[in-house]
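Incomplete set of chains, arranged as in the complex.
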Amino acid sequence: MDVGVLTVVLGGEPLEDALEYLSGIGVDAVELGCGGFVGDDHLPREEYLDDDDAQAELLELVEANGLRISALSTHNNPLHPDDGRADRAVEEIEETVRLADQLGVDNVNTFSGLPAGSPAGEVPNWITAPWPPEHAEALDYQWEEVAIPRWSDIADHAVDHDVNVCLEMHPNMLVYEPTGLLRLREATNERIGANFDPSHLYWQGIDVIEAIRYLGERDAIHHFHAKDTGLYESNARVKGYLDTNPYTDEPNRSWLFRSIGYGHDEAHWKEVVSTLRMVGYEDALSIEHEDSLTSGREGLEKAVDVLERAVFETEPGEAYWA
Amino acid sequence: MDVGVLTVVLGGEPLEDALEYLSGIGVDAVELGCGGFVGDDHLPREEYLDDDDAQAELLELVEANGLRISALSTHNNPLHPDDGRADRAVEEIEETVRLADQLGVDNVNTFSGLPAGSPAGEVPNWITAPWPPEHAEALDYQWEEVAIPRWSDIADHAVDHDVNVCLEMHPNMLVYEPTGLLRLREATNERIGANFDPSHLYWQGIDVIEAIRYLGERDAIHHFHAKDTGLYESNARVKGYLDTNPYTDEPNRSWLFRSIGYGHDEAHWKEVVSTLRMVGYEDALSIEHEDSLTSGREGLEKAVDVLERAVFETEPGEAYWA
Amino acid sequence: MDVGVLTVVLGGEPLEDALEYLSGIGVDAVELGCGGFVGDDHLPREEYLDDDDAQAELLELVEANGLRISALSTHNNPLHPDDGRADRAVEEIEETVRLADQLGVDNVNTFSGLPAGSPAGEVPNWITAPWPPEHAEALDYQWEEVAIPRWSDIADHAVDHDVNVCLEMHPNMLVYEPTGLLRLREATNERIGANFDPSHLYWQGIDVIEAIRYLGERDAIHHFHAKDTGLYESNARVKGYLDTNPYTDEPNRSWLFRSIGYGHDEAHWKEVVSTLRMVGYEDALSIEHEDSLTSGREGLEKAVDVLERAVFETEPGEAYWA
Amino acid sequence: MDVGVLTVVLGGEPLEDALEYLSGIGVDAVELGCGGFVGDDHLPREEYLDDDDAQAELLELVEANGLRISALSTHNNPLHPDDGRADRAVEEIEETVRLADQLGVDNVNTFSGLPAGSPAGEVPNWITAPWPPEHAEALDYQWEEVAIPRWSDIADHAVDHDVNVCLEMHPNMLVYEPTGLLRLREATNERIGANFDPSHLYWQGIDVIEAIRYLGERDAIHHFHAKDTGLYESNARVKGYLDTNPYTDEPNRSWLFRSIGYGHDEAHWKEVVSTLRMVGYEDALSIEHEDSLTSGREGLEKAVDVLERAVFETEPGEAYWA
């Protein structure tokens, strides 16, 4: 298992510097943003797509730093009620799939996206409770009339390119928890799976270890984001975990993205690693730094420190005691 | 403190029979539905409004059974994107306030309602996470442009009639947790407070005892619904508590409305009662039966049984040991 | 769901008196012992088998007390290394199945039994850990060479008589936990299922609610024993739950059979009842009294008191709020 | 085991009425105050001491109501720095012992008392932490120079009269937890034991079940007070359990005396009863009502209700299943 990093956190630095720095702090793999919310600072998609030389140069640079690319990522909303935005998002994903294929990268990370509650709506509508009944009806519309048709096309495209499309289960997205992910996977094909990012699951009450077992036993974990979340009971006792406060109003939030080890302890991350190995996942743990209480570099280094103690780099030998 | 019942569960029976039955099982107060989701089987609003005789007869009947009316209720969506539905809901609430005034009833229970995410939307949009930013913006629209103006009018009306409007914090409603309730109360007036129904709070991760203290210390609890919720970790471990399954798919739900005592134990209800007394609430605990695992009458009787053991009927004496 | 009682605890009294007493304290069903460890005080198998008159009289007596028979029981070891004892146990089970058929009783409760570790052994050998390897080998012998052949015959006999054979998962028996039960069921037929007695599961670290879901979803719960177990951490901290002290050395035991409500609280029993209903079990909760800290009658009455508050006697109505 | 009541809570009523009322709600035994903090409303010590007729009349009255006297009580401070108060307290205890002997009552309940920190002090000084060292020295003074000498005399007196002196472990008393109780018992004699009142132990972090085992295995539980305490984490999180607020400032206290069942659930009281039986205690559970959230009668009735469901009235039969 490799310790990886989504390089967006170093977006202000040239890729060369970022890779050298990462290599120096013990990182083994990188995930590169090429569009959508994560930007494309380190991999401007249009420049690299279909350009063999640029691609070769990139791969050389990565390898020269002793790294590999575990995934490309382009987080966006391909189901957005604004058709223009939705189409652009689909195009981003499909081009990224094509680029991944050309670069020999297995995985493309993205979001499922989220439609409005009906064709007339302009704002995506995240539905998380079934009553009054118009909410259940709107949810049905979102799945049947928007999501499944559009994702069927993307999934076919992914099959054509032998690339996994890895969805991050995320609030304000149609796919926000494991059973929804499986529903989309079953309605499309097995190239659709998870970029399993636990940070959005903790505050939903999901047991991350169980969720890894559940998706892993169904071979539905394609990639993994190492990102932690702190739950702040002090606030949750009064207002719960459905928290609409800005992410930067830290003292008043019920949950916050945190550097690895600041939301859950090292023992938890060891259990995450062990469970991933039990269900057969051996790819990267790609650190996504989003901690508003410290700087990017400090957060990254702390994350690498914890994960290096947790991760297994060798294969098990024979169990002579069994 | 009285044990009360929202009589909707007995909606199929004439009011006379319902009251006699309730009185017989030890109930002290009733809450009568007069519109909206709860219907008006026992108190058709239009028939009773401004009709002194009908009102006198009702009050006599109630009193003859040794009961009193703790609240009227009309749950609806006064912020609905469909203007017709919204206006009807406002009218229902305002008429119910007027009827309460005429009947000498202190409290009218309802929901805050929920707008769409923008003026063009047709479906209410429940916003529970702040990112991507268009969700935060839509939330701002809902509060500033829809909810506060409309509720300011209703709140003024409530002041005119000396009646409390008691909001049930509820999923798929703008006001779903205590800090949101206070926000609306502060933007309007103190007639707006809670019909504190814990059943929608448990699965949000709210500590009901702390929430009672929080609102109670601010005098913002006007009425109380005794309704329990079971949390089913077996399902939540994998999919969390944001559960869109129908309420009747019991084995697969992460939470279910349950009869009092089936979601939380008797000790919890004793602590609820004690904390309500600590913060000065002495009105009814009005049982709202919604348990899809048993019949209405059995659920009610079990609820009354637990609450009677929990509730305090007398005032504290002097603490001679202090 | 009925509150039932296994009448062995009243074995010193004539059946007439026992039934009258039980009826008087609110019991709805009885389970009668007819051989094996539980004795046959109230239903001497040989006297009743094939005797229509005796049977008619029995059924009349039961009915006259407003009761019904939920199961017959004959707990023994049909896999005992002593062939004589094993054969007698098989005969007891098969005759009891026949008697149940004749009496129109659906269920016969018993144990799976336990062989020795090899053909030469004289003492049943309960294997609960896989290493050193001779233990795993002995376990294989027990299943493949002893249990499956013998139970296939009994299961066929049960099919012939349309009677369920309900195994109590029990320490010192081959079937002691749910996956073992399913293994035997799958190797035989669906007449083999559980007489789900939670009391032997608590100290194994099994979550009884999860175990009910697990077996219930597979339709493998045929009958239910309401029996509680107290876990005594004070002792378990030092010596764990694998406790060979006599059941009557109460202060030093890590676990003890207890009256319902003395091992787990009322809320637990309400959750048991709710989960049974969720998975479709609606037969009796048959109280087996074995509490060495109080008398049989007091223990029974306390158990009935708790279960009556927990159990559902009516069917759910329509969920008008869904 | 009997459900008893310390009748101080009914001190405003004549003893006749109090006994009749208690008998009517299912109480089996009474504890009568005859001096000190608990007053002597129902048993003015001086009137009854050495007066055979008065005593006979009292015993008749008690018996006529189907009750018995489980203990006399006179809570005071026999170690008070004010010699007059201390001597009076000793006299009260010794006279109560004598009266108990005359009435055939086994137990006299009281406090250990508490000295000042040195001979010059005027205020009792409760020492609960060893540093700075002058506190440890003062504690040594309290035990060696004050408590042991004075209690040796009282304990001899108790031996002379064959009466147990039962100390309630209590804050602001020298004996406030089990090891301190044993220290005094070992320094005197075995007539000194506990009137085990769990209410003062919960907030010290003591596990009441373990404490019962610990003292019970050493035969040091002579009597038992059934009194509950609520722990209010909401306050304790910030200020801990060392709470000097008045008992009547309920919303701001970290712990409060509560009616049985309002501090700890019924399952706890069942475990208390079971553990008492395990260690051989079979005398009364004497309810001391001190709940500032409800009236004396309501609190008593709720306590009796819970304890009657918890308590064992019969002796265990033979464990036929062992």
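To keep things simple, chains are lettered A, B, C and D as they appear, and every chain counts its residues starting from 1.
Simple rule for what comes next: a residue touches a chain if its C-beta (ideal position, glycine included) is under 8 Å from a C-beta of that chain, and two chains touch if they have at least 3 such contacts.
It should be emphasised that the depicted structure is a prediction, and the values quoted were computed from it without experimental measurement.
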Overall number of sequence copies in the complex as this file defines it, 4 displayed: 6
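We take it that only the chains that are shown with their structure count from here on.
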Touch-connected components when chain C is not counted: one piece
Pair exhibiting more inter-chain C-beta contacts, A-C or B-D: B-D
Most widely separated chain from chain A, with each centre as the mean of CA atoms: D
Chain C on chain D, rotation in degrees - Cα superposition, rounded to nearest 5: 120
Identified repeat of the B-C interface (over half of residue pairs identical), from C-D, A-C or A-B: C-D
Gap in Å, rounded to a whole number, between the CA centres of chain B and chain A: 39
Whole-Å gap between the CA centroids of chain B and chain D: 44
Chain D, residues touching no fewer than two other chains: 265-266
Chain contact graph, described as a line, ring, star, complete graph or other shape: other
Pairs of chains, among all present, that meet the touch criterion: A-B, A-C, B-C, B-D, C-D
Chain A - residues contacting chain B, complex: 37, 77, 116-118, 120-132, 134-136, 138-139, 171-172, 176-180, 201, 203-207, 210-211, 214, 236-247, 254
Residues of chain C defined as touching chain B within the complex: 209-210, 213, 217, 265-267, 270-271, 274, 277-279, 309, 312-317, 319-322
Chain D contact footprint on chain C (complex, rising order): 8, 11, 37, 230, 234, 246-248, 250-251, 257-258, 261-262, 264-266, 290-298, 302, 305
